[in-house]
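Our next item is subunit A:
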Amino acid sequence: MNENLALIYQSLPYLLKGCAITIGLVGGALGLGFVIGIPMAVGQVYGNKYLSGLIALYVWFFRGLPVLVLLFLFYFGLFSLIGLNLPAFTAAILVLGLRSAAYQSQIFRGSIQSLGEGQMLAARSLGMKKSEAILYIILPQALRISIPGWSNEYAILLKDSAITYAIGVMEILTRANFIATRTYKPMPIFLTCAVIFIILTYGGVKILDLLEDKVRIPGYGGRKGEI
Partner candidate 1 sequence: MDNITFIRETLFPPVLEGALVTLKLIALSIPLGLILGILIAVGRVYGNKLISSFCTIYTLFFRGTPLLVQLFILYFGLPSIGIFFSPFTAAVIGFILCSGAYHSEYIRGAIQSIKEGQMMAAEALGMTRTNAILYIILPQALRRAIPGCSNEIIYLIKYSSLAFMVTCVELTGAGKIIASRYFAYTEVFLVVGAIYLLMVSVVTKALNMLEKKLEIPGLG
Partner candidate 2 sequence: MQNGKDIVLRVEDIHKRYGKEEVLKGVSFEIKKGETKVIIGPSGSGKSTLLRCINQLTIPDKGKIWLENEEVTHDKKDINLFRQKMGMVFQDFNLFDHLNALRNVEIGLTRVKKMEKKEAREKAMEELKQVGLERQADLYPAQLSGGQKQRVSIARALAMDPKVMLFDEPTSALDPELIGEVLEVIKKLALSGMTMVVVTHEMGFARSVANEIIFMEDGKIIDQGIPYKIFTNPDHERTKQFLHKITELYGKSEE
């Protein structure tokens, strides 16, 4: 037992560097997904039917394919095809981000639609342009409502980040495997790896819960992040 603990202790610095990579992956993908997802959601709700259809196609594609297939398709296939030579880490953020955009856009779309058309009607009747109404009335509310769904997306992305092992990104699992194959002690290492993920998952969700509490509109019931 003692030598297992010693091994874990020695491996931690190496694994924790992997944490930084993982968090970078998740942060980057979440951010990319956010930045693309919001305009997509707005486009689907308020755009014409061609735009809507196009977005729906995008969503269907990126939600329908497994993460692993997307990673292989883009990293080994499409990126080289168009001459883009990205390191695995960047490629991973791009792929995960594009996929997250598909999921996030649906979360935001659901929130926007749950507001009902009364909000838009009231804003327009005050003389606001459609774009102003969306920016100052619809989105501030929709984004708050989206936090639970977004928190869920964070948890999913965090776990999906391990799949980037398949294209060689030096995140937590890749590093754990590295150590395990060299020391022939897979169990303690993989279990440690699992624990790190558990801490990141639930810790992150907890932080998002606090965020939800902080920005809550007075009078609206909250929803404690469910595990």
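As a selection rule, all candidates are chains of the complex that A comes from, given by their letters.
Heads up, the rule we're going with is that contacts are C-beta pairs under 8 Å (C-beta built on N, C-alpha and C of every residue); 3 or more make two chains touch, one makes a residue touch a chain; residues count from 1.
Here the structure is a predicted model, which means the values were calculated and not measured.
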item: Chain touching subunit A (counting every copy) in this complex, out of 1 or 2; value: 1
item: For the subunit A and candidate 1 complex, residues of the former touching the latter; value: 60-61, 64-70, 72-73, 76-78, 80-81, 155, 158-163, 165-166, 173, 176-177, 180, 184-187, 190-191, 193-194, 197-198, 201-202, 226-227
